[in-house]
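A quick write-up on the structure given underneath.
A single protein chain has been omitted; all remaining protein chains appear in their positions.
Presenting chain A:
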Amino acid sequence: MSAAASPLALRFEPGRIIAWLLLFGGGLLMVTPLAFMFATSLKDSSEIYDLAFFPAHPTFDNYLTVLSDGRFLRWFLNSFGIATVVTLSNVFFDSLVGYTLAKFQFRGRYLVFIAILSTLMIPTEMLVIPWYVMAKNFGWLDSYWGIMFPGMMTAFGTFLMKQFFETVPNDFLEAARIDGLNEFAIFWRIALPLVTPALSALAIFTFLSNWTAFIWPLIVTTSKELYTLPVGLTSFAVESQVQWELIMTGAALATLPTLTVFLLLQRYIVRGVVLAGLKG
């Protein structure tokens, strides 16, 4: 057996070592702020400006303080509820529109698709004012619906689902048509289960982006009971002083669902990123 073919030799290939070092460095760079956040959440307020990584006297008092504050639980549930509803809405409506654009021939189909796609080029910051005016005129300011309505359907989700439905062979749909299904049943019972990986990716990305949404919920809400978690956490900073230990504790708690989703659905996230050609 040649040296190059031996597993041991492969392990010490210079290129491989450099790649590992780069990946390790990149990973460290990403994990450090997260680890620092968790470490800070275990510090006493007197230690906050001491930049030591590990707390001198680790304590869970911050967690007790945050969790015993009823507002935190409220914001947590607000974020969870809003992210869930928006995700379900996206999964359903983006799929429905994507399916229609992919599988039905009708006049103006291409124009509709281009119109939807073109909205991807408009940054959120530019949309915030028209959204606000719209919410004000419809009386949606400072309401859950006001927070959710801009994200109930997205151009990205529609585009993603259209691309995936185009890969579903028409024979499946035609076989179902001959079997007697109506058009909605064909979508629901045949087409949708065939694009589960894309649906999972869309659901995960939508949930995570809504869980961390900040600008629009901050603008549209004034009542603290309606705050989402990222908006609520800022209230620890704007009162008499910046309570970093509480902000870090709240942020640590806020990352738990994200971490859980990632750990549980890691397989789908990776597949989704690959399928969608996205950055995670």
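The rule we apply is simple: a contact is a pair of C-beta atoms (placed from the backbone, for glycine too) under 8 Å apart; a residue touches a chain by one contact, two chains touch by 3 or more; residues count from 1.
To be clear about the criterion, contacts and distances are computed from a predicted model.
For the chain that is left out, the UniProt protein name among "Aspartyl/glutamyl-tRNA(Asn/Gln) amidotransferase subunit C", "Serine/threonine protein phosphatase", "Multiple sugar transport system ATP-binding protein" or "Gas vesicle protein GvpJ 1" is "Multiple sugar transport system ATP-binding protein". Contact with the chain that does not appear here is found for just one residue of A:Ile17, A:Ala175 or A:Val242, A:Ala175.
Of the listed positions A:Leu194, A:Ile219 or A:Val261, the one in contact with the omitted chain in the full complex is A:Leu194. Think of the hidden chain as still there; on chain A it touches residues 169, 171-172, 174-181, 190, 193-194, 196.
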